[in-house]
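The other protein chains are all here in position, but one chain of the complex has been omitted.
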Amino acid sequence: MLSLFVSIPFLSLIVFNIPGKHSTRLALFWSAFLFIVQSALALLFSTGTINPVARQLSRIFIFKLSLDPLSLLLLLSIGVAAFAALLAGNNLFREKSQKSNFINLLMVAVIGMNATVLAADLFSVYIFMEIVAVSSFVLISIQKDRLALEGAFKYMVMSSIATCLMLVSIALIILVCGDTDFGVVASGLCAQSGNPIVKLAIGLFLCGLFIKSGLVPFHGWLPDAYSAAPSAVSVLLAGIITKVTGVYVLMRLVISVFGINPAIQNLLMLAGAVSIAFGALAALTQHDFKRMLAYSSISQVGYIILGLGCATPLAIAGAAFHFFNHTIFKTLLFINAAAVEKQAGSIQMDNLGGLSEKMPVTGATSVIALLSTAGIPPLAGFWSKLIIIMALWSAGNFAYAYIAVIFSVVTLAYFLSMQRRVFFGKLALSLESVKEAGAGITIPAALLAGITVAAGVGFFWVLDKLILPIQEILR
Amino acid sequence: MAMEILLLLGLLAAALWTVMTTRLLRSVVGLALTSAVLSIIIFRLNSPVAAVFELSVCAGLIPVIFITTISFTQRIAKSQIQERRRERFIRFFLLPVIVVVAGLALLRWLKIPALMLPAAAGETDVRLLLWDVRHLDLLGQIVILLAGAFAVVILFKEPRK
Partner (left out) sequence: MMTPELSQVFWLYSIFAALLFITGLYCVLATFNLIRVLVGVEILIKAATLLIIVCGQLTGRQALAQAIVITLIVIEVVIMVAAGGVILCLYKHNHSIDTRKLKNLKG
């Protein structure tokens, strides 16, 4: 059953490339359908409605895959983000050949992400992380303009250095444990945990993952890659790709494989706190809309890592919920940026102004997204930040809790500044003829805003079904 | 043991030459040479299948890819080569120094801590391991090759005027 999450996208990929007159449109509808099905299945699994059926089907296991509540949450996030990116891409790429290239590469990235989330073997996780990296690298260069190619090249070099660090770590892990399966590695590392070689292996792997997630001080490639990529690709990259290949793998490995010990906890909390601070302060000074959103991503990922580092069950639940929320609102913000770029022609915030009269849907959804990011009740972002701060407080990490709260206020500040510069204020003369973006952009925007509000208002349902089960994986 | 040390020194020397040589094509040839020496080392470490792959792909296919990329890009003029040479020397002369110093430091101070090695177990034939046990890796290889095919189609194609 689980292997279907990987096999069906793979077969679809083959089918898309059979030449035919309407093949692009067919590809579009089938992909949209597939992503909706993935999200629905993940949701249904969590609520326990189809477990008996799934148990029967899971006898047909072909691949070594495993499922647990964290993976379910991730599958839901991947489905939603890929759906939004698909519709945005369909609207933004005008030429048919570019559309079909985008859909194909998106499907490759989704195969990679699904398998990363479901795999139970260290090297398999690595392979699929590389698949996602290569496909996102090509996606950034899809329109072949100069800035995008530069950003893609820098991204590729940093990703390759991270690759090499992770491979050296895998070599040392084979020396110590003999296999790359999660269970074997976990028990092997635990048995010899005082050994310097084990510490070196864990340290190198964590460095590689920090580079991939864009944590400070390895964040250099992130603003360039996010802002130079074509808008539909930025939606995908910021919304889900960096998080799955970096943050999810970090969470999974720290919880299930490396084990939680004070050294790792301190490292994670420090990296998280520094990222929160640096990302928020840098975002205050940006003039370019997408660059500001990129620094904001660094800051929010810092919150997730801070929660992970605290490592109590409540903190990890908060980190996972913040992961999901960040997927939703960051994708939404980048879709708004795409709409603004397409309709108004510029993403320099100083040149824009007063767009909310001309683009009402974009303006309204942008307000919802920024309120969620800054942690204003009753939206979803408030709950996840509250859980993380409460967990930090109850574990005794008062300094980190203060940092989290203070920079939440800074987040609100820079987002309000963005909103004022871009959407409110006087309409600049050159923007008189701007219209609202087409359905391909407003529909995902409205959907994502709806999810943010629903997850916030229906918070207790979400907590019970999706978040609390994640605490089981700690045992 | 002496043979191993000689081969490893040859590997390091080939890699250093690859990095420090001035002409790009010589660098690519150096890369092929490094791969060849590495594949001999791998063969002597009881891993014949990996050695064959390393030799045929990294010493064959990848230099071809590099040479294709180089052939599409411009050649620099002879006069520029001379002035480049001096500039390169300044930048790169540090490398052998760093390598020798690091090597001596590691020789003196690196101590491998005592380690419990796991017992040999599991499938011992590579081919059976790859085809019967690690299916997910095979799917991964196929998918990444497809991604590479898309990369070629998107990036190497000339737009029709």
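Of note:
A and B label the chains in the order they appear, each numbered from 1.
Operating definition for what follows: a residue touches a chain if its C-beta (ideal position, glycine included) is under 8 Å from a C-beta of that chain, and two chains touch if they have at least 3 such contacts.
Predicted model only: the values in this text are computed from it and were never measured.
Checked against the full complex, the candidates A:Ala42, A:Met113 or A:Val138 give a single residue touching the omitted chain, namely A:Val138. Summarising the interface, chain B meets the missing chain with residues 4-5, 8, 11-12, 15-16, 18-19, 24, 27-28, 31, 34-35, 38, 41-42, 45-47, 49-50, 53-54, 57-58, 61-62, 65-66, 68-70, 72-74, 91-92, 94-95, 98-99, 102-103, 106-107, 110, 112, 114-120, 122-126, 128-130, 134, 137, 140-141, 144-145, 147-148, 151-152, 154-156. Chain A meets the missing chain through residues 123, 127, 130, 134, 137-138, 141, 144-147, 149-154, 156-157, 160-161, 163-164, 167-168, 170-172, 174-175, 178-180, 220, 223-224, 227-228, 291.
The rule is short, and it goes like this: only the chains that are shown with their structure count from here on.
Here chain B touches chain A in the complex through residues 112-113, 115-119, 121-122, 134-137, 139-144, 146-148, 150-151, 153-155, going by the rule given at the top. On chain A, the positions that touch chain B within their shared complex are 6, 10, 13, 62-65, 101, 104-105, 108, 111-112, 115, 119, 121, 123-124, 127-128, 130-131, 134-135, 138, 141-142, 144, 175-179, 188, 191-192, 195-197.
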